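Note that one protein chain of the assembly has been removed; the remaining protein chains are unaltered in position.
Letters A and B mark the chains in the order given here, with residues in each chain numbered from 1 onward.
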Amino acid sequence: MSEHHIDEVKKSVRIYITVFVALAALTVVTVAVSYFHLSLVAGIAVALFIATIKGSLVACYFMHLISEKKLIYAVLALTVVFFFSLLLLTLSGHHNTITGTQIVS
Amino acid sequence: MPGGVMLPEFYNQLGAMHGTIMVFLGVVPLAVGAFGNYIVPLQIGAPDMAFPKLNMASYWAYFLGGVTMLVSFFAPGGAANSGWTSYPPLSNIATMGQTMWLFGMVLLITSSLLGAVNFIVTIIQLRTKGMTFMRMPFFVWAQLVTAFILLLAFPPLEAAGVLQLMDRLAGTSFFMPSGLVISGQPLTISGGGSPLLWQHLFWFLAHPEVYVLILPAMGIVAEVIANNTRKPLWGLRMMIASILILGFLSFIVWAHHMYLTGMGTVISAFFQTTTMMISIPSVIILSSLFITLWGGSIRFNAPMLFALAFLPMFGIGGLTGLPLGLAIADIHLHDTYYVIGHFHYVVAPGTIFALFAGVYYWFPKVTGRKLNEALGRLHFWPSLIAMNFIFMPMMIQGLAGVSRRLYDGGASYAHAQGVLHLNVVMSVAAWALAIAQIPFIINLFWSIKSGERVKSDNPWEATTLEWSTPTPPPHGNFSTPVEVYRGPYEYSVPGAQKDFTPQDQPKV
Partner (left out) sequence: MPDTIPYTTHERPDTGLYNAKIGIWLFLASEVMLFGALFSSYVLLRVGSTNWPLGHTILNVPIATFNTMVLISSSVTMVMAWASLKLNNFKKYRLYLGLTVLCGLIFLVVKGFEYNAKFEHHLFPSTSTFMAVYFTLTGLHGLHVIGGIIVNAYFLGPGSKMWFKEPERLTNRIEVSGLYWHFVDLVWIFLFPVLYLL
């Protein structure tokens, strides 16, 4: 286990509190925005955008991803690629169908 | 049917469970759980796997999953009977056995996930001094890629399993479209679900799964061939690059199992392209193994016979996959016996032969005795011949249009009449294959007690680290910490004293 100086940990603690405040604020924002009656597409975009920021804060600072090793980044990058493949290719399969065919649920 | 030996319902159970059991309770536990867990730590110079308790959890999850699967035969209505592919809506309304199948799969998937984590951490963290990645034996590379495939491809099937359990137990309609009518009665469900969703989630795993079935086998064959040609593997770097690319591509080819579901030309072309691409690294690996034989001092012992047979057999399996990967040809061949012939060539005279090679090769390390060579040949030759007589006729029947999963083997179809006689040929060959295993079983039990004792820890005069341990390896594997000075296949090095130089032999 690498030796963090006491000061480094104390600095991290200050960051944790800051991130917490930011997360709480962003939660309020995302709920508030939902009252604006945006169109579905706009609503999805804003909600996912805010969620991504919140998620990134948790990942980078609570999970220390911002100072993690390359190996971890590589594994996560691979995972993200495969997740998007699953999502996008599956959707494409439903969207791009044989002429005259429609997938109905 | 008159003159039949079983009810159609039971035939369907056997069909579904044969696939499930062979893949998830047979090949994966043997190739990954057994060979992987035993050999990988030895070949990288590690004292153990990284997480022993996690390994134990992985084993017991597998055990419980296996028990669940086997016990399901005694459920009302019998075991799962909707194919190992469990397509809804049929599987959604199937008998209780399907629910047990789902629970069994959740346990087996958990087992594989825990195991995958263990393998990756072990290979990355526990390589001994001097064991760089490029000095790792090809078998270890194969297990590493396999572990990544298991880790990232299994969860979507677990998700699908959860969704189908919800459908079956909580009455949801994840996979049930609206307006379904069964036996004249409309179903009282909310509808709005998608049967195709299951197919996507299932095949997202099930395609990479087939690479899980073949990669460790290729690893074993590579070890045995290098050792018994007294030559380094030809093109090792290319083989390593190929196996990495193969692992990656395996995640984006899955819908070639779904060409007939109404997908349009654009998306079909995408999957056809990636499918054709993935054959390239496959061919590179197979070709490198073939080329390694050229100019080698080949020793035709039992493990080598199986490893050699793997090459053309996997070749046939792989080549017969090409028409299936091409959407146009697949229109005719999809869901026929051609498919069954194709994949059995790859897993039966392919993977299973490689596993046999591994057993004959590493038996001396585990027990201190060699398996009997004569019995080995008696096992090998009839098995090879029988396998071809079982699976080649399937290609012929498939080309004639005989569908898979037919209880009567095609008897009631006009287009099948001309090839119906092949059912007898295949059945006789299947019995012959079963009988051909008897010498092997006798060999195993007899040799443990009375086999020829090995005269050294390294009876095959191999270069990789597992042969530097005491026989069998004690707790902690190596009696003293081992250091690596060279690559994994330093056979017939010009100027060396012997025709092999172990990886841990100090430089002079």
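Everything that follows uses one rule, which is that a residue touches a chain if its C-beta (ideal position, glycine included) is under 8 Å from a C-beta of that chain, and two chains touch if they have at least 3 such contacts.
Just so we're clear, the structure is a prediction, and the values are computed from it rather than from any experiment.
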Sole residue of B:G179, B:G192, B:P312 or B:P472 that reaches the chain not shown, by the stated touch rule: B:G192
Chain not shown: contacting residue from B:T68, B:T99, B:S173 or B:N443: B:S173
Residue, one of B:P89, B:P137 or B:P155, that touches the chain absent here: B:P155
Absent chain, residues of chain B that touch it: 46-48, 50-52, 54, 113, 116-118, 120-121, 124-126, 151-156, 158-160, 162-163, 166, 170-174, 189-194, 197, 200-201, 204, 475-481
Positions on chain A contacted by the hidden chain, ascending: 1-2, 4, 6, 9-10, 12-13, 16-17, 19-20, 23-24, 27, 30-31, 33-34, 40, 43-44, 47-48, 50-51, 54-55, 58-59, 62-63, 69, 71-72, 75-76, 78-80, 82-83, 86-87, 90-91, 94, 103-105
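The working rule: only the chains that are shown with their structure count from here on.
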Inter-centroid spacing, chain B versus chain A (mean Cα positions, whole Å): 36
Touch list for chain B against partner chain A, complex: 124, 148, 152-153, 156, 177-178, 191-194, 196-197, 200, 204, 251-252, 255, 258, 261-267, 270-271
In the complex with chain B, residue positions of chain A that touch it: 71, 78-79, 82, 85-86, 89-90, 92-94, 96-99, 101, 103-105
